[in-house]
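With one protein chain withheld, the remaining protein chains of the complex are depicted in position.
This part shows chain A:
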Amino acid sequence: MKDKRIDHAGAAAAFIADAPHLAFHDERLWDMRQKRDAQMHLLPEWQELRTLASQIKEHALANLPDYLEQFEQNATRNGIHVHWARDGAEHNRIVAEILQARGATTLIKSKSMVTEECDMRPYLAARGITVTETDLGERIQQLDDQLPSHIVVPAVHKLTGDVARVFATHYGTDPNADDPRQLAEAQRQAARPVILHADAGMTGANFAVAETGTFVVCTNEGNADLSATVPGVHIATLGIERLVPRMSDLGVFVRMLSRSALGSPITQYTTHFRGPQDGGEMHVILVDNGRSARLGMADFWTSLKCIRCGACMNTCPVYRRSGGLSYGAVYSGPIGAIIDPTFNERKYSTLPFASTLNGSCTNVCPVRIDIHDQLYKWRRVLVDHHQMPFVKREIMHMAGRLMGQPRLYRAAIAGTETALGTLPRFALYNWLNPWGRHRELPHPVKETFHGWYRRNRANDGPGDSGKAGPEQAKDTGR
């Protein structure tokens, strides 16, 4: 388990160095956030919807085994084959078995984060099955052999020229074509024959309804509906946390999903699958892959409420300026930073630190996940588990000792002011001071606040910081 830590800061530095990509990425995601705000302001009931969504999800998670059984029973009654997968390997094996039993060698699929988690494509490729992503962004990422960089807009870190280069290599289009319309049309023309001749289709699912055995897929391009209705076999992969109890609950979630994600009132397609179409065959794979263990983590189980809208990513100043790929994980951004460590604590130990803890993610989350609190709690866990790089760990230990002893602290501060004023740059800005790599240290001051206070106010009454109780601290507005 000695996986290398993701160098988020290093990858982000490379992203920032590319000014045109950085500027577009930042603006595009902020635009999505602003469109989300505009939609939110149109609905006076928005905050009530968020509260309801949170309560419904928490209830569903607390009763998940029962709702899963109810879903299975209803789906089976409707003619759906229900499968269970403990992890990615088991999921991939089930998919391969379904396909091989039917002699299927071509699979078209719409976007599914769970199949990314399971790393399904290479597994099927090794067994002679050609998998074609049909979502435009996901297809661009597949052709470019990259993970999706955003859970809703997988290729948002690319500019038109990047897409033109990828399509020129794989579709033989003009590498200088810089019209997005032309490129989207190239994808339509390339995908259509593959869709028509595919042996099987695959989708993910946004929601599953226990009381009816329905699963719901929310998309915009029409590729998921093509993947599900053109071939005779439809396989849907669902994380087990997608369950909601009742059909009426969908009203709450569908009203918020696309508004939170893209700032549109609803996705172009909201499709409800309750059974196979005439002459067709339908499979649902319920995937755990760490979710049941996460449910037992007192501080982190509510991350399972996530409906994958991406609002936390769009609003995050760190994500917007570092790009999804810098997280080195299937899930990026704030939500990624709190769920990735449950998959691999060491590998993703840097991600909860990729945040300013400003709380914007929490404020936009449609299911009220306390994302920034969980980021903070992960930092504590990672320190307790010794998942901090050596220099950061030692500096924190020293700082902790220093701040716990007022006398020592004051002496050190006085010394620091002298040092800041007199030491040459090479002594202040080096590998022992990663904080100073992108920041200027504060200007030295002639006198500390404590020194000034002792000189001017020490005799005015209670106030020596050593005696100050919590009441005084509150009164001063700290």
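Throughout what follows, a residue touches a chain if its C-beta (ideal position, glycine included) is under 8 Å from a C-beta of that chain, and two chains touch if they have at least 3 such contacts; residues count from 1.
Criterion: contacts and distances are computed from a predicted model.
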item	value
Per UniProt record, name of the chain withheld from view ["Chemotaxis protein CheY", "Cation:proton antiporter", "LUD domain-containing protein" or "ABC transporter permease"]	"LUD domain-containing protein"
Full-complex contact with the absent chain, from A:155, A:235 or A:284	A:155
Candidates A:86, A:380 or A:437 - the one touching the absent chain	A:86
Contacting the left-out chain in the complete assembly, out of A:55, A:132 or A:416	A:55
Selected from A:286, A:316 or A:388 as touching the chain missing from the view	A:286
Residue ranges of chain A at the interface with the undisplayed chain	24, 28, 31, 43-45, 48-49, 52, 55-56, 58-59, 61-65, 68-69, 78-79, 84-86, 90, 134-137, 140, 153-156, 158-160, 163, 180-181, 183-184, 187-188, 191-192, 196, 212, 214, 220-223, 225-226, 228-231, 240, 245-252, 254-255, 262, 264-278, 286, 288, 292-293, 295-296, 301
